[in-house]
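Note that one protein chain is taken out, while the other chains of the complex remain in position.
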Amino acid sequence: MVDWRLFEPLFNYARKKSLWIVAFCTGCGGIEMPPLMTSRYDLERFGMMPNPAPRMADLFLITGYVTPKTLKRIIITYELQPDPKYVLAHGSCPLNGGIYWDSYNAIKHLDRYIPVDVAIAGCMPRPEAVMDGIKKIMEMIENGTADGWKRYKENYEWYKKNQDELFGEGWREKEARRWIPWLKKK
Amino acid sequence: MAKEEVIVQKVLEKAPYAEGKVKRERRIEFKVPADRIREFLMIMKENNFESMMQITVVDWLKDGEFELVYQLWSYTYAVHAFVKTRIPRDLDKARMPTVKDIYPVAETYERDAHDFYGVYFEGNEKMEMPWILDDAEQGLFPHRKDFDWLGYTKRKYKILDRFDEDKDNYVI
Amino acid sequence: MVSQSELVKEARENGMELLPLDKDTYELFFGPQHMATENFSIILKMDGHRVVKAIANPGFLHRGFEKLAEFRPWYTNIALLLRICVPEPDVPEAIYSMAVDELMGWEVPERAQWIRTVVLEMARVSSYLFWTMGLGFKLGVYTAGQWAAAYRERLMALFEELTGARVYHIYTIPGGVRRDIPSDKWLRQLKDTVEYIKDKLKDFDNVLFENYITHRRMEGIGVMDKKFALDEGVTGPNLRATGVAADVRKLDPYLFYPELDFEIPVLKEGDALARALVRRFELEQDLYILEQLLEMGPPSGAYKVQDPRLKALPRFKVPAGEAYAHVEATMGDFGAYVVSDGGSKPYRVQIRGPSIAHGIRVLEQLLVGARIADVPVILMSLGNCPPDIDR
Partner (left out) sequence: MLEIALRAFLILIYATFVGFMFMGIIRIVTARIHRRVGPPIYQPILDTIKLLSKKSNITHGLIYDFGIIYALGATILALMFIPLGNISILRAYGDLILITFLLEIPMLGIMFAAMSSGNPWAGLGAQRALLTLLAIQVPLGFAIIALAQFYGTFSTYEIVMAQQAGGWSIFHLPLFLAAIAYDIVLQAMFGKEPFDIMIAPGEISLGPMVEFGGKHMGMLQIQHAIALFAETLFFANIFLGGGSILVLLIKQVAVLMIAIFIGAIFPRFTIDQAAKFYWKWPTIIAALGAILASL
């Protein structure tokens, strides 16, 4: 068989130059996504494009604050993505809660629940800042330090413990079945 | 006489149990006892207050009462009406009849008031349906004034106590 | 690789097997991870590609603004409340400031009022362009969407020069605005931008609004009649599309609007196309309003009130009372109800977003019987903005 490790630099170059984004606006930062994708900033120059299907996506942009209800969806979407996958947290809110530091419904430290590769500070970060963050993540992919997906696999117990502490055990099943009685009702 | 005064007079003739006054141009206010609210809103709807804008709950902790403000807007007169009523704020006593058959949109506002304040609207079958709050906060009614907001947040997210600072002296 | 049978077995063990709901129907989660919804979820009960029942599921963006506002001083709240409406954050700023002005009994200087009006109108134009982009993307005319987002960038640049920020401006404050117009050059640039966008409207017509397929896609979809709309608390362009000539700018005039000349576009059909076209005509009216304002020129004077109480902002208190202010946003009637108990923080702030009426009951009822392809179109034509439902 072929030793695929030989091709690893080529693969890393391709991964770096072809980051597909999950189309999931998790917060107010979603408003800066269209400008990034259109003519003034045009991220497609770097081969990035939003993709509606998480199965095909590589980069998960957490655009802004994360509420527990969204975090459940984020975790599920993150786990749908095939490895290697990267997470870029956008704005101060996923870092420490930002302006919502005392809100009962905003996650304070996102990296307790899913691994974050690059975080951009600011509220709201300018498109240039986001592009800078993306450049950083490209560098990290090239030299192999963007290893959030590995960390998630290795420390899954810890992440799962934190998730279960926040949502309660069995939240996935509960979430999947929540609306069935209401849909059955006439 | 200004149109606002005419409207207030017209409504008060039909509903003598209410108090009404003109707050300012295009704003009028009524105070209604809680048990007559359905009756009164029906009168308001007949008097061309077509739309309900929101139901605001104000938690007057000192008085031990909730103030429910039904905010109506009339496209005919271009007048905004506050219909205020007071109910006790204890969980078992904070009950109101629903007004969703008069203003259908009230169903949504009532769900909102129930989720955040614990006011139960009898007759609204969507009261128990999941609304904005997640499971963890169900039944805590976090917007009440006596809810330990900061303590709950710290416990939930395990954040450090360095946030305990004097919040009375903000400087912009 | 995990095989299918193993997956099924695992799912059964965890009680996760797929249950058919009723005969011939299935459950479909529309969002939040979906291109058509902005972190908002609709649970659909589907029969083939027809919707049988829809349940709106908001709350993904809830941060508890109304509670947080009770913990923050009057002026700090501006930086918080504007985050309720992301596409046009100037609206919550303006309504909150207007309510506080009323409580304080301030007469806002003319210059400040003029600037506020300009900012609100710019926000309306940029919000409509953003909405056009959304409609284009959902219908599949990516070209129109991309152009709209590109033109919006010009307004963003102007906002940046005026307020120092692209999206969250924190510019309108109680008693006026935070800082003055930078220079006459800025006014000239605004004039150029208005003319530029006005020029380009024809392109949007050609590609999007007068397109045969757009009409086919949107005609007769999600029809509301006048009575339904009034009962359900529908406001703004959606109400105007059902034949009610209602506009807060005319009915409850605020700021500079009494002195301006503009029309209220009204259509009778009440379907998705009518709602889209009303928005299209309003965009033109807004550009016209901006032209008029620029023609007038900014009045001279101060750009915020001179009040000794403002000298020591940390001890700034507002007299007890309550006030309600509302403005016409692109989504509809945006209102703020502010109660003060005389303290240094608000006692209660409630922001009434128009989407709480449009996005829940109206949406649920309009979706019944729609095809799956119509769901994004109806959602977009209602101009639903989830953050102001969730607050």
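By letter and in written order, the chains are A, B and C; residue numbering begins at 1 in each of them.
In the analysis below, a residue touches a chain if its C-beta (ideal position, glycine included) is under 8 Å from a C-beta of that chain, and two chains touch if they have at least 3 such contacts.
These numbers come from a predicted model, not from an experiment.
Put simply, the hidden chain is in touch with A, C once you look at the whole complex. Remark: the omitted chain is touched by one listed residue; of A:Glu44, A:Glu139, A:Glu154 or A:Glu169 this is A:Glu44. The omitted chain makes contact with just one of the residues C:Lys9, C:Lys185, C:Arg216 or C:Arg315: C:Arg216.
Although one chain is hidden here, its contacts on subunit A can still be listed: residues 7, 10-11, 13-15, 17-18, 20, 23, 38-39, 42, 44-47, 51-53, 55-56, 58, 81-84. Where subunit C meets the missing chain, the touching residues are 1-4, 7, 18, 26, 28, 34-36, 46, 48-49, 137-143, 146-147, 150, 207-208, 211, 213-214, 216-217, 371-376.
Heads up, the rule we're going with is that only the chains that are shown with their structure count from here on.
Across the two interfaces under comparison, A-C and A-B, the one joined by more C-beta contacts turns out to be A-C.
Between subunit B and subunit C, the centres computed from C-alpha atoms are 23 Å apart.
Subunit B has its Cα centroid 38 Å from the Cα centroid of subunit A. The residues of subunit C that reach two or more other chains are 57, 59, 62, 64, 67, 71, listed in rising order. Within subunit A, the positions touching two or more other chains are listed as 67, 69, 102-105, 182.
Only residues 67-69, 97, 101-105, 107-109, 166-168, 171, 174, 178, 182 of subunit A touch subunit B when the two sit together in their complex.
Interface of subunit C with subunit B (complex): residues 57-59, 62, 64, 66-67, 70-73, 75-76, 230-233, 235, 244, 246, 251-252, 313-314, 324, 326, 333, 335, 337, 339, 344, 347-348, 350, 352, 356-357, 360-361, 389-390.
Subunit B makes touch with subunit A in their complex at residues 129-130, 133-137, 142, 149-150, 152-153, 156-157, 159, 163.
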